[in-house]
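With one protein chain withheld, the remaining protein chains of the complex are depicted in position.
All chains are identified by letter, namely A, B, C, D and E, in their written order; residue positions are counted from 1 within each chain.
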Amino acid sequence: MLLGFVLASAVPHAVSGEEEEEAAAMSASTEAALAPAALAVEEGIDYADEYYEMVAAHGDHAFAFNFFVTSMLWTVIAAALVFLMHLGFATLEIGLTRQKNAVNVLTKNVFIISIGIFTYFLIGFNTHYPLGDWIIPNVLGIGGPLGEDAATFGNGGVGLAMSEYGDFIFQAMFAATAATIVSGAVAERIKLGSFFIFTIILVALAYPIVGSWHWGEGWLYQLDTSFYDFAGSTVVHGFGGFAALGAVLILGPRAGKYLSGGKLRPIPGHNLPLAGIGVFLLWFGWFGFNGGSVLSAEPADLGLVFSTTAVSASSGALGAIFFSWILLKKPDVTMALNGVLAGLVGITAGADAVSIMVALFIGLVAGLLVVLSILFFDKIKIDDPVGAISVHGVVGIYGTVVIAFFNPDISFVSQLIGAVAVCAVAFVIAVVLCLILKATIGLRVTPEEEEEGLDLAEHGQEAYPDFAKSSG
Amino acid sequence: MLLGFVLASAVPHAVSGEEEEEAAAMSASTEAALAPAALAVEEGIDYADEYYEMVAAHGDHAFAFNFFVTSMLWTVIAAALVFLMHLGFATLEIGLTRQKNAVNVLTKNVFIISIGIFTYFLIGFNTHYPLGDWIIPNVLGIGGPLGEDAATFGNGGVGLAMSEYGDFIFQAMFAATAATIVSGAVAERIKLGSFFIFTIILVALAYPIVGSWHWGEGWLYQLDTSFYDFAGSTVVHGFGGFAALGAVLILGPRAGKYLSGGKLRPIPGHNLPLAGIGVFLLWFGWFGFNGGSVLSAEPADLGLVFSTTAVSASSGALGAIFFSWILLKKPDVTMALNGVLAGLVGITAGADAVSIMVALFIGLVAGLLVVLSILFFDKIKIDDPVGAISVHGVVGIYGTVVIAFFNPDISFVSQLIGAVAVCAVAFVIAVVLCLILKATIGLRVTPEEEEEGLDLAEHGQEAYPDFAKSSG
Amino acid sequence: MLLGFVLASAVPHAVSGEEEEEAAAMSASTEAALAPAALAVEEGIDYADEYYEMVAAHGDHAFAFNFFVTSMLWTVIAAALVFLMHLGFATLEIGLTRQKNAVNVLTKNVFIISIGIFTYFLIGFNTHYPLGDWIIPNVLGIGGPLGEDAATFGNGGVGLAMSEYGDFIFQAMFAATAATIVSGAVAERIKLGSFFIFTIILVALAYPIVGSWHWGEGWLYQLDTSFYDFAGSTVVHGFGGFAALGAVLILGPRAGKYLSGGKLRPIPGHNLPLAGIGVFLLWFGWFGFNGGSVLSAEPADLGLVFSTTAVSASSGALGAIFFSWILLKKPDVTMALNGVLAGLVGITAGADAVSIMVALFIGLVAGLLVVLSILFFDKIKIDDPVGAISVHGVVGIYGTVVIAFFNPDISFVSQLIGAVAVCAVAFVIAVVLCLILKATIGLRVTPEEEEEGLDLAEHGQEAYPDFAKSSG
Amino acid sequence: MKLIKAVIKPFKLEEVKEALSEIGIEGMTVAEVKGFGRQKGHTEIYRGSEYTVDFLPKVMVEIVVPDDIVSKTVEAVVKASKTGKIGDGKIFVLPIEEAIRIRTEERGESAV
Amino acid sequence: MKLIKAVIKPFKLEEVKEALSEIGIEGMTVAEVKGFGRQKGHTEIYRGSEYTVDFLPKVMVEIVVPDDIVSKTVEAVVKASKTGKIGDGKIFVLPIEEAIRIRTEERGESAV
Partner (left out) sequence: MKLIKAVIKPFKLEEVKEALSEIGIEGMTVAEVKGFGRQKGHTEIYRGSEYTVDFLPKVMVEIVVPDDIVSKTVEAVVKASKTGKIGDGKIFVLPIEEAIRIRTEERGESAV
């Protein structure tokens, strides 16, 4: 008997009187409830039947339904893991900046994830995935809020084994990432209000529009050989990294970092253990970022993606540790931390498209690259407190392009086009936005506020009021 | 062939000699083990058969078994996520109190989760779910330890797709929450020993008894239209929040907070980034708290619940950020943090019973409400260092009642009865308990100990011995 | 129709042109994609069919495939949880040592997990699981990198329901644990370079070789009654704890701890809340450590293992809190933290082999034992900043042996043989390694470097440059 | 002019500040210090081992005042900071030869 | 010899140090302090309640110099630390009776 798909009742599940009575009856039968299940099966008691009916309702698709259930579960768990990356970003950024700005950084990060989810629901999701509903074909589609009937079974086959709610919540966690990346780069000097406006536009509009070119099946997807970016080395990290570069260019470096005479005075982060916590949490969350991007619980891909992700992060760390030790004579722990992240960003484009051995190589090179890139940007006076431009921007492009050499189905040209197009647009959007903010409400705090710290100046709060501060 | 349900062997799985030999034989056949599975299927090798037998043993219920497996997996993962909320509570409370009490706060939090699980096993679970075995019908049942045959398949149909072990471990993580909520409100002045006793009684007895009225299918469940509280806005958070109110009333405010002449001297928390970590972890864990309360891996509800939870938290944060910015002229980060929690508590009663758009609204109002509530309690000299009474108590009631306006199957009157009854009883229990403790072993440390800090006074330890302290 | 197992295509999944076109076509059909699934099933639309085909391809094994999918998902999630334990170890070690060494400790911990995964891929996995391919039968097998066709379905029946990728990534997270345990014990005085070399040898060779005796089905497995160690009380924790003891013996105590005249001057950790974070994270991750060791999503074992793990940790904490309160007159929070860990290590050998009530007892005794053991090692001048020798070594052996009294299928003699053999070998390896390092590049920093702190001496970095330091 | 150095209990700082404000003193400089004295330190415990912490947290207040209000100042500090319990602290009076206000380069009594 | 105690704004420390180095002063000791003065503290907010923080972070630099370079030293400090805004700080000059270099046990001016 084919009962129809009970889950399809996409209106929120209310508590209906009858259902409750049934349930009451059921659990009142204490003995039955505690009986060994073997018995249950033999006697065919209600509760076993209940599952049966639910699943069996799918008839020939019952197998598929169970696979869908597991996949959907993985999707929401992966969403939670990606959510936790925002704590990783927050603690990394707090740790690598000064204590006088810690409240400000925390506020920005709470805001970013909140506005990210909020706007992704209202406009982002349906802009990101126009499903053919373009304003400018393959370039621009603007959508409204996520629909109310988003609990559907089967949203695109094995390749997207989740309901639309699942898709929404997973992608919503990604959306805020772009702004978070920028946050780290512009820290300790940007005005809170301006950063809020910048974030809203970046997250609600820029990210989903640009993202629609690839994941929304826009023009990058339509290239002869599709642009390939598994979990977003380019469309998430590259986008964020180059938006950061644009913003920093307009904003300028922190006061006191570049001295007259071309000398550089580093501004050490105030809590390296906290930065370390951030990186471990990011690595942890990345299992959801990459693993969830399998978009189902397909075990072959899942195993491969977890393995390539972990190995690339590891070799990124090792590359950065030993390279910084040789290059700088000392093992710089902040380089080790950035090495982990470089390994992760580097493998994100191709986590399902290369072998573990290749992942090991990709990560190792990412670890070297990020060290050089950080040194380079410091040299040309692009002041990026957390290294976001290098980690996400430079390594994002690298990771996107490098996989063309290891997987014959991926086109070097398409990868280059995609990476450059996305990053260039991100850069331009950020520059334009920052110029407008600068010309209107102002982009940067005053030198006095910067000196005093944004916590007191903008929030009237101290992050650590009980501790004596050092000013050497 | 119907082999019976092997999982039903509820006695702990021992290692039997034969099984091992079999296993040895199997993995010794290296080549077979590494052969592509396609081959495996074709040749019908042992290990594929082994699964087959296990699942097929359920005969017609084989579909159902797979659904059960996934659901049970989700239950234990959700339990782990809720467990992590206790780290969230711990860091939030440590961050929002002074450094001189950090060891004390940490000790309380390690104790709470430990005694919570411990007593929930020994008495709580079977008191919470009397399964009809009442002493006073629908009001009071006292149970013993969880049974040993708790590995059963099918504990209540789709609505509770987990073994009793799963149910136990998931609910055990909730049990300690009530005490944790109180912990934050009474911090920095309660005697450790008294707090321990208070916690034991609250967690081992009060919480499960009151909880049995709803989740144990007691009188609140028996109302004409059942009281509805999906994951516990009232029965967990309201309960904890009003127990906190009762305790604080007897305990009094921290020394130095309310000055003569009606003036108020805030006592800033010593580590706001740590408080931020706490809130992010709570949000993360709440996906298990609400998501796990689906009580199965049913994908429709799961997607909806994750989405409403995330969106409500987001709009709670945004509501609190902008409201505090307007009201207080500065964006107070501690209000932003409480806004997230308010959004979470607010949606907890109806996470599966409203649309995302309604969740957005519920969270937004929760964000405003919590700001006003915190200001209010400070005005009437109820000193609550972390805002627990407002976040969990006030918003808990709000979240419980508000859903009646959005879901026709939920009764406003039932919601009001439930919320008021549970909160009132929690309040009375806490007041009585605290009065008894005050009259006997004493509830509060001496003024000297409070001044010196509970870490030195009660523990003879310092949380941060290497850092210089500030006393301005 | 039997299509064969698509997942068996163990070569990394590339993006093939046709697949993409198909997908494009599919999601272009917007309406269909959003239609309620009930409809979908009725009309038999493509995407539902796609699942169907994938699963149905397994023919009679389709049930089994779904179970495998869920199990494999659990394996990778559990791997991520075990990964997070490394953040737990890192923060615990940072918190229990002095601020002047925090950068050094963080560096070590980033290195450990990275080199652990890195070498486990290149050599460890296939050394750990020789699959009969021994050099010295049942004692020593040395393997190469993990193969490229590791995405296979069915790697050992219900008892190992994961692909080899899954097995690799889960076990890789364990591998680094041994070195992490040592890290805590040798903290604040070991040379970074020497520690790196020590770690590489321990993790890449010693751990997998010794581990192969049990989990690789070597001689311990071949005992008349197999040695039983569910998730590794001995083969992970005991191994690490006794390696730590060996290393500390050669390294000696930290300067200033043992004064002339037999007096002891404790060296308090600089950040107890951070240590608390570490312990909560370890507890959280342990659900993956023990739960994942079920090696499938078998719900009966999963529920039992989560329950025994949580209850044992709880009673470990309570045991240590009250015992230290009675013994030392004050509730020492570091003892409470070690109590949690003792409860966890204690139950690790038998988490699936005892009832919850027995787990409660095992944890309680572990909590007492760890307090006594820490006092004992301090008395005999074995300086172990984090208590690793006691928590992992002593309690590891205890947990391994004690289960023989509760489970008739486990042999006391086998347990003793296994525990002693593994721990003794770990101890000897560590002693020899440290002696060699001492004689060559040097094992310990100079007294001046130790005094100044390893952060400045070895890294030229400060963990908390903005905070004033205290030197009382 | 004199420099009055007062070592007091930390929680008395607020009261001392107010007492000084009341008698018209508009400036002071405060440092966190640790004191060793007749008031013995306390015993702490760490992982089972007891040890004594000899140094207790104190606050040192430095106030430069014209000669004529030295005794008034000392009295104000004593009154505000006294609890009568051991460890209340000390006041030391030192001679000052010159005082300069950086902002205006004023010198002498008008600078303080 | 004199002891010059200068209370300055924290971000001026680097400049003061360099100014002193330039006139050949090779030693100084610096402490984090908090200042109370005409420069009023700021208002902070915490959970909705405003409160004033009266004490502002300052740095105290102590420099012992031979008598003959006291005024040069004072001038250098003034020049380097002056912003002209309220709260720039003070310099106090105190007599020193003896100075000893611990390492060599030298005494007097050669010790500083």
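We adopt the following convention: a contact is a pair of C-beta atoms (placed from the backbone, for glycine too) under 8 Å apart; a residue touches a chain by one contact, two chains touch by 3 or more.
Keep in mind that what you see is a predicted model, and the values were worked out from it rather than measured.
With respect to the full assembly, the chain omitted from this view is in touch with A, C, D, E.
Taking the complete complex into account, residues 451, 456, 459-462, 468-472 of chain C touch the chain not shown.
Along chain D, the points of touch with the absent chain fall at residues 2, 5-8, 31-38, 54-55, 58, 60, 74, 77-78, 81-95. Contact between chain E and the unshown chain involves residues 3, 17, 26-32, 64, 94-103, 105, 111-112.
The working rule: only the chains that are shown with their structure count from here on.
With steps allowed only between chains in touch, the distance from chain B over to chain D comes to 1.
Any chain touching chain A that also touches chain D appears here: B, C, E. Chain geometry summary: the mean Cα position of chain D and that of chain E are 18 Å apart. Annotation for chain B: residues 7-10, 63, 65-66, 68, 70, 73, 77, 153, 164, 268-269, 271, 277, 330, 332, 334, 459-462, 464, 467-470, 472 touch two or more other chains.
In chain E, 32, 34, 44-46, 50, 54-55 are the positions where the chain touches two or more neighbouring chains simultaneously.
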